[in-house]
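One protein chain is absent from this view; the other protein chains keep their places.
Letters A, B and C name the chains as they come in the text, with residue numbers starting at 1 for each one.
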Amino acid sequence: MTIKVAVAGASGYAGGEILRLLLGHPKYLSGELEIGALTAGSSAGTPFHEVMPQFPQLADRVLEDTTPEVLAGHDVVFLGLPHGHSAEIGRQLSDETVVIDCAADFRLRDKGEWAHYYGGEHAGTWPYGIPEMPGHREEIANATRIAVPGCFPTGATIAMLPAVAAGLITPDIAFVSVTGVSGAGKKAAVPLLGAEMMGNLRAYNTSGRHRHTPEIAQNLSEVTDEDINVSFTPVLAPLPRGILTTASAPLKEGVTADAAYETYRAFYSDEPFVHLLPEGHQPQTQAVLGSNMCHVQVEVDGRAGRLVVTAALDNLTKGTGGAAVQCMNLALGLPETAGLPQVGVAP
Amino acid sequence: MTIKVAVAGASGYAGGEILRLLLGHPKYLSGELEIGALTAGSSAGTPFHEVMPQFPQLADRVLEDTTPEVLAGHDVVFLGLPHGHSAEIGRQLSDETVVIDCAADFRLRDKGEWAHYYGGEHAGTWPYGIPEMPGHREEIANATRIAVPGCFPTGATIAMLPAVAAGLITPDIAFVSVTGVSGAGKKAAVPLLGAEMMGNLRAYNTSGRHRHTPEIAQNLSEVTDEDINVSFTPVLAPLPRGILTTASAPLKEGVTADAAYETYRAFYSDEPFVHLLPEGHQPQTQAVLGSNMCHVQVEVDGRAGRLVVTAALDNLTKGTGGAAVQCMNLALGLPETAGLPQVGVAP
Amino acid sequence: MTIKVAVAGASGYAGGEILRLLLGHPKYLSGELEIGALTAGSSAGTPFHEVMPQFPQLADRVLEDTTPEVLAGHDVVFLGLPHGHSAEIGRQLSDETVVIDCAADFRLRDKGEWAHYYGGEHAGTWPYGIPEMPGHREEIANATRIAVPGCFPTGATIAMLPAVAAGLITPDIAFVSVTGVSGAGKKAAVPLLGAEMMGNLRAYNTSGRHRHTPEIAQNLSEVTDEDINVSFTPVLAPLPRGILTTASAPLKEGVTADAAYETYRAFYSDEPFVHLLPEGHQPQTQAVLGSNMCHVQVEVDGRAGRLVVTAALDNLTKGTGGAAVQCMNLALGLPETAGLPQVGVAP
Partner (left out) sequence: MTIKVAVAGASGYAGGEILRLLLGHPKYLSGELEIGALTAGSSAGTPFHEVMPQFPQLADRVLEDTTPEVLAGHDVVFLGLPHGHSAEIGRQLSDETVVIDCAADFRLRDKGEWAHYYGGEHAGTWPYGIPEMPGHREEIANATRIAVPGCFPTGATIAMLPAVAAGLITPDIAFVSVTGVSGAGKKAAVPLLGAEMMGNLRAYNTSGRHRHTPEIAQNLSEVTDEDINVSFTPVLAPLPRGILTTASAPLKEGVTADAAYETYRAFYSDEPFVHLLPEGHQPQTQAVLGSNMCHVQVEVDGRAGRLVVTAALDNLTKGTGGAAVQCMNLALGLPETAGLPQVGVAP
């Protein structure tokens, strides 16, 4: 039996990353997974190789329109559409189709937060695709509708989940996440030009304006009754891919460095895609490039009285497309790690 | 009358930057400033053009040994030596010579901090070269021994000085500073290789281990009686030059965004090298590349209850060599801005 | 007497670079040069700081429309407009105004080449702004209309001019020029995005399709009667600025490495902006970043029987804006090097 997969938004970075992983997936290599429709918005009608030259195998494909008709008849449909487009499409696909949405549409539970950060009608909430969060793996495995998390919330959540769950900190957390430029998407805009971004660093959507802020708070709230306070500062840096998240928060009294490290070790000991580094070593994004891994370190800053956590992931892999394929694996009952690299392309 | 200037450590990045600025200085262009000895450590004896090909004007120079004899007879001596070498050299130079030290040797006032972070004997404390700190401009103008600040403390201090001085915040401050790679200096080491750093982000010397931590705290303590608590996380990013400092701290009750902005505006209104950006715009390092400017923005994150400040500078210019020349100008009674670019090399 | 200068196309990279140099020009610093109108196309009406945050001194300016009326009344007008717009504007400005055009409109002499490479009507030919070409310095000094050369032709011409003039080679020359991304200009387009260009190398406009091909041939033809054959391959590399030109051609019999080097040394011995490196050293773009220099090396490849020349320049400085200011200095009778850095911003 062949699994037939469509990718809506195949001209974008999320869609491209999903395809890259699918073409290396053991089910594809054995002929049991087939790439069906590849759709786009304004690029519909364009030969696929013109927008994605890295896929010689799909060089004869042409991008189709993103319509329910084109996407019908697939076992899995990945949606890599701009925010606000997934709800309508999702509604019209069969309930038996596994629909995995990379946009924000179905991530938030709070209508007020949705209205404040995205505007328009709240489409609803789908099972949220971080299998490493307690209970989520099982929920995803039983779902046919899955919301892939944002790239920043993935790193921030993995960084602080054990600390919040175990009460190591007062959850008044300052996150600063440095990101490669692909996180901004594939849209023609002067501030995203190579000449504007190379040799340059700048923060943006600071002071709680970034739409990932409420998503981070929502995730961490799942494992505590305390109020979560999130300060989130994203910084653009000149590399194509990668997010390095730094997080710090006031340490609760009596928490030692050893206890903190052991909490993290135990929390992630069975996770195939989270790697707590040996003590004394810091995560780096190069070590996870193109992989589905998140590398983590946790330390105590005794002088400042804070817990300091750092986490590295590839925003397009574990941060988007890899998480999407990981969720597909779970939803289809395949091995969770199938087709997902665990070694980064370093150097 | 000609000003004769020597640069000790002319083979390093700090020394090179000082020379770049001196060769564009109006006193040099008019023949009133002369480049004397260029010295080095292990590179002594090497033709200067082999280590610094960007100086055709100095292509016939040879690096000399860093000795008091070679450095004697100059009006100004810049020291760009590894930490721990300036004290001995400084002692042997004439009291009338203006000695400007780019190393850490004379920055800290607290012997305990020195011992903890650097080890060895505390050499003493020289006037500290951030003219933008209250009282420092005058002190530098009257000094013949000046300690140039570290690159991170310069950005962190400019970012938070007005807030601390005006009591806008509880001074429990989380700094995350993203830096270009030249900050690590010009030493052959595998982790500093291009292949290890391009396409890569990583934090280092986290959790209070970075030697600039006590320097930041010392600076901010000058303008308040409150205890300063500093959490400092440096992050390496793949660009040659530039530091983007993000700083946040709990806002004191009743402080509005307008009040915070006005505090910063007033604090820096007469400073030639600090530019508070128009509201709504974020600093970027490209805009200050090769210049002596520090661009700043201040905001209130109402959701998180924090003041959020960002600051961009070039670690080799305002962060080191530009600050050194700015101090030289003050100490010699020249216009403070002479020879110091105020426009960044963007894009 | 104050020199009043306007920049048309001040929102673009060429315009920005001209302004950066003008603001460091001794005539500006002494108050004898004034920045007049700053104009743009679609950005007219925009506050200047929004498109050029690196100019705090001009932060209160607003971009005006590019019209003859706005540009009238200046002593110097720099045109940094898209190709095809300069002719009409130029015609309407006073004959006494020094008009310096950074577009291609007035570079080519051959109407057929113009028609083939640019299309539309040939506007004419202005004195061509490479003062290092024999006779050009004098022509520029007497001109009020000057065509600034393309960035690739500047490097290619400086690289091969002495060899062609001296007959060292059969002028069947293969140029491959690797360029930073700012050469593509400041236009929103997906292939120019940071994510598309970082970590990437690609050739473009290969096989004689690049518009700079006939300009290179025209320049080299000025110093020989032989037919010039140019193969030109531009390659995009992930850096903001810089062009590294490699050029090779069959060596004529009997030409030695020493003779070739001596030919170049003699040819450029009096040029302030061309630096022939000591033998055995290769030019690098970092050494000329932000400067008006072109660094050159010439070698003989005995095995292949070819002369191999390499040249490094900053495409926005010596390649565009610096050349424009160099021409302004000549046309106004100022020292040719005024305001033009001779030291690159390295590292």
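Here are some notes:
In the analysis below, a contact is a pair of C-beta atoms (placed from the backbone, for glycine too) under 8 Å apart; a residue touches a chain by one contact, two chains touch by 3 or more.
Computed from a prediction, not measured in an experiment: that's the story for all the values here.
Considering the entire complex, the omitted chain makes contact with A, B, C.
Residue B:Gly199 is the one among B:Gly15, B:Gly36, B:Pro131 or B:Gly199 that touches the chain missing from this view.
Considering the full assembly, B:Lys186 is the residue among B:Lys186, B:Lys252, B:His281 or B:Arg303 that touches the omitted chain. Contact with the undisplayed chain is limited, among C:Gly9, C:Pro53 or C:Pro283, to C:Pro283. Within the complete assembly, residues 13, 16, 19-20, 23-24, 26, 29, 47, 49-50, 52-57, 59, 182, 186, 198-199, 240-241, 275, 277-278, 281, 284, 286-291, 293, 295, 316, 341-347 of chain A touch the chain that is not shown.
In the full complex, chain C makes contact with the omitted chain through residues 174, 176, 178, 180, 193, 195-196, 198-204, 206-208, 213, 229-233, 235, 237-244, 246, 248, 282-286, 289, 299-306, 308, 310, 312, 346-347.
In the full complex, chain B touches the hidden chain at residues 13, 180-182, 184, 186-190, 192-199, 238-240.
Heads up, the rule we're going with is that only the chains that are shown with their structure count from here on.
For chain C, the chain with the farthest CA centroid is A. The mean-CA centres of chain B and chain C are about 34 angstrom from one another, to the nearest whole unit.
In terms of their C-alpha centroids, the spacing between chain A and chain C amounts to 44 Å. Touching of two or more other chains is recorded for residues 13, 182, 186, 198-199, 240 of chain C.
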